[in-house]
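Before anything else, here's the structure in question.
A protein chain is absent from this complex, but the other protein chains hold their places.
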Amino acid sequence: MSGHSVEEIRRETRVYILVFVALAVLTLVTVGVSYLHLSFGAAVGLALFIASIKGSLVAAFFMHLISERRLVYAVLILTMIFFVALILLPLGGYHDRLG
Amino acid sequence: MQIPYTVEPRPDTGLYNAKLGVWLFLASEVMLFGALFSALILLRTGATSWPHGYEVLNVPLATINTMVLITSSVSMVMSWAALRLGDFGKYRKWMGLTFLLGLIFMVIKTIEYAAKFEHHLYPSHDNFMATYFTLTGLHGLHVLGGMIVIAYLLGPGSKMWMTEPERYTNRVEVIGLYWHFVDLVWIFLFPTLYLL
Amino acid sequence: MSASEEQAVGAQDHAAEHHELPFWQRYIFSQDHKVIGLQYAFTALCFLLFGFCLMLIMRWQLAFPGRPVPIIGGLLGSANAPGGIMLPEFYNQLGAMHGTIMVFLAVVPLLVGAYGNYLVPLQIGAPDMAFPKLNMASYWCYLPGGLIMLASFFVPGGAANSGWTSYPPLSNIATSGQTWWLVGMIFLITSSLLGSVNFIVTIFQLRAEGLDFMRLPMFVWSQLVTSFLLLLAFPPLEAAGILQLMDRVAGTSFFMPSGLVVSGEVLEVAGGGNPLLWQHLFWFLAHPEVYVLILPAMGIVAEIIANNTRKPLWGYRPMVYSAVFLGFMSFIVWAHHMFLTGMGTAISSFFQTTTMIISVPSVVILSALLISLWGGSIRFNTPMLFALAFLPMFGIGGLTGLPLGLAPSDIHLHDTYYVIGHFHYVVAPGTIFAIFAGIYYWFPKITGRQMSERLGKLHFWPSLIFMNGIFMPMFVQGLAGVSRRLYDGGAQYSHAQGVLHWNAFMSMSAFGLLVAQIPFIINLFVSIRWGVKVGSNPWDATTLEWVAAPSPPVAHGNFPELPVVTRGPYEYSPPESDESFLPQNAVA
Partner (left out) sequence: MYSILSRWLPENAAAHGAEIDRMMVLMHWLMLFLFVGWSLYFVYVLFRFRAGRNAQASYTGVKSHFSSYLEGGVVLAEAILLVGFAIPAWARWVTPHSPDVDALQVRVVAEQFAWNVHYPGPDGVFGSVDVNLLDAANPLGLDRQDPFAKDDVTTINQLHLPVNRPVTVLLSSKDVIHSFFLPVMRVKQDSVPGMEIPVHFVPVVTTPEEAQLPGCAANLSCWEIACAQLCGLGHYRMRGFFQVHSQADFDAWMDEKLKKLAPATS
């Protein structure tokens, strides 16, 4: 943190503003798309796609994950694996059940 | 004896204690909200009928709220940047703004809830309303928690800036990470509840 | 006090500074990991005893259904046991609370809150945990959580009575004790989250100089893996708890399907929920939780075995990798508790396979511990006896997990006493023995005194015999098909008749086990004051808590000066040296 020069921090703040604009635009896009009443599958796919982009922007820049340490990545990757298991396996159980 | 690495990062991990701590905490939060999303998906998959969010909920209001929360995220990073530049006055303005935006979010949320209650839409109405209230309610509690910490940092906690500015800056970074996470959760909640 | 002043004082007598702390800061709201560890230890031991006593009341009923409970029968209250004769409602409360208390209030707090707190900073050469205030908060979430659980016995309808698993819809329509259970659980989950963040940060950030990961004692490794399990597995149960709380308090139907009819009345709920959702979220925690119950126990046993064979652990690296792999896999086996909820072939194959895979690292760890004995110069002191007994006892428990892990044999064994036997072998003569071993082993570290060996052996042998007396017949009953959670122990059922006589035998063993704890309790309290005084390293151990700190360790900061580590954790009988052991911080 202290390693960052004034110049760098100034540059970062400009990035923050850009990200903010992108987030705002994407929000409007999702809302706009929802008025198109696409088929349910397409709507889910698109909404989650846009949300993922927005989420990645927040995580990468506001949470400065893009320049984070390996240990943090490791923790998050582990978490994501279990997160996916937690979403998919009960769903798998739901679809592969008797009766 | 002093606990090491409260301020400066440990060379091999590159992190100071609180930063690793908050990331771990956020990992557990991912699992908390992950479980709730899992529940939502499972319930919706099994439901015989499930309304589209936009038919029941107030999308314009929620869009405004999304904007509010995104803005508060920017003001949060801006406050941290200001602090790193040593500009405490500017920091206070940005951080104050963040708090205010959090407050606005909560007020809008209250208006939204009140409207639902007026139409006799309670959590017990159906599983859509149940998930809506539970998820947004839990998210709201997270916003509230963040606001309390922000208030503390701006109020009594700000004394630390005079004695240990580096540590104070770290604290702001850490609460910032939390705040962005709460924003991130909303980014997913918003389409799943309101738009689909 | 500013930083410079602090340094000035630090140069003088460090202890004097802390004498100024008032009593309540030193012992009640302490931020010193050692005091917090002891707070945890004492509280959790009380809960352990309490959980055991609940079970003794149940075991009376199982052995002698319908006969008044002796001695305390009159105290149970007429709502629970009119005339001292237990009602089924009360039996179910006792069962649910026995499970909950043992797992969440006794054993995990002992292993993690007490052992972890006390030992991890000492073993890694750290002055304290990374976040002392959070550490304190963790204890102060645990205690209210426990008290809420206890208080629930006194609310109308009594405590939670739907098993420690709290399956809805039963738990949704249960009496208000269930709400207390949920609130208590949320406290406990919070406590454990605070703790696990703290442990992970402490282990990553505060390791002494030179203490790289392959030099960590097994116990620290086990705590690290355990903390990750708690960190990532508990939140889904918290989510489930919130949902069930909503169902009970706000009238939602997360776990309530449509069209429920309870006692002839159609239930007035929206419906559309899914009861299996709870089971998924519950077991997502509860399976990793069982490894939380065993990994630190394995860590304790590993420390003691290395020390008392006077040789390094055999296969340290495979053990570390196995522990990490075990932790990882434990997240994806959970539905082996749910084979009979209507699973198809694909998903059951997945969970059977992962379950078989997860048994492999356990086999590796256990084999490594057993092979470590070869070539040793084995000292049979009390801690070692308990640690050794752990091995076959865990072996029995673990092996009987295998037929449960294969879905077809689980058809017959599921929810019978076979399951009860399986897991008690792992947690009672397994984990509890490891806990006892650890108490005898680290007692001198905490007090500077040794516990009596004679009383220790008087504690060990009867405990070993009675434990087996309680749990071995459970396999027999389980094979015969006797269901668990039966108020009369199966007396009504024809298929249970042939094995019913075991109930009295098991209960007698349980009462014997209680008596066998008396030498221990006496030993514990008497030794605190009158135990033989010993030096700071009575076992000739190598790890930092023994070799770099006095007994008891320095009140704040643990070490007179922070140690620098030069070698692995178990350098016993090193060939290149004349010493019989080399401390981890010995200069090269």
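Chains: A, B and C, in written order; residue numbering restarts at 1 for each.
One rule holds in what follows: contacts are C-beta pairs under 8 Å (C-beta built on N, C-alpha and C of every residue); 3 or more make two chains touch, one makes a residue touch a chain.
A quick note: this is a predicted structure, and the numbers were derived from the prediction, not measured.
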Interface partners of the hidden chain - shown chains only, full complex considered: A, C
Full-complex contact with the absent chain, from C:Leu122, C:Val364, C:Ala428 or C:Val547: C:Val364
Option from C:Thr341, C:Thr447, C:Asn468 or C:Thr566 whose C-beta touches the chain left out: C:Thr341
Listed residues C:Tyr487, C:Phe520 or C:Trp546, member touching the removed chain: C:Tyr487
Full-complex contact with the absent chain, from C:Thr100, C:Ser192, C:Thr382 or C:Thr416: C:Thr416
Residues of chain C in contact with the chain not shown: 87-89, 92, 95, 161-163, 167-170, 173, 257-264, 266, 273-276, 309-312, 314-315, 340-345, 348-349, 352-353, 356, 359-360, 363-364, 367-368, 370-380, 388, 391-392, 395-396, 399-400, 402-403, 406-409, 411-416, 476, 479-481, 483-488, 490, 492-495, 497-499, 572-575
Where the missing chain touches chain A, by residue: 97-99
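We adopt the following convention: only the chains that are shown with their structure count from here on.
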Contact-richer chain pair (by C-beta pairs counted) among B-C and A-C: B-C
Computed distance of Cα centres, chain B from chain A, in Å: 14
Gap in Å, rounded to a whole number, between the CA centres of chain C and chain A: 37
Junction residues of chain C - those touching two or more other chains: 204, 232-233, 236, 277, 280, 284
Multi-partner residues of chain B (each touching 2 or more other chains): 13, 15, 20, 24, 27, 31, 34-35, 38, 42, 46
Chain A-facing residues of chain C, complex: 204, 228, 232-233, 236, 276-277, 280, 284, 328, 331-332, 335, 338, 341-347, 350
Residues of chain B that touch chain A when the two form their complex: 13-15, 20, 23-24, 27, 30-31, 34-35, 37-38, 41-42, 45-46, 54, 59, 63, 66-67, 70-71, 73-74, 76-78, 81, 84-85, 166, 169-170, 173, 176-177, 180-181, 183-184, 187-188, 190-192, 194-196
Chain B residues within the chain C interface of the complex: 1-5, 10, 13, 15-18, 20-21, 24-25, 27-29, 31-36, 38-39, 42-43, 46-48, 122-127, 130-131, 133-134, 138, 163
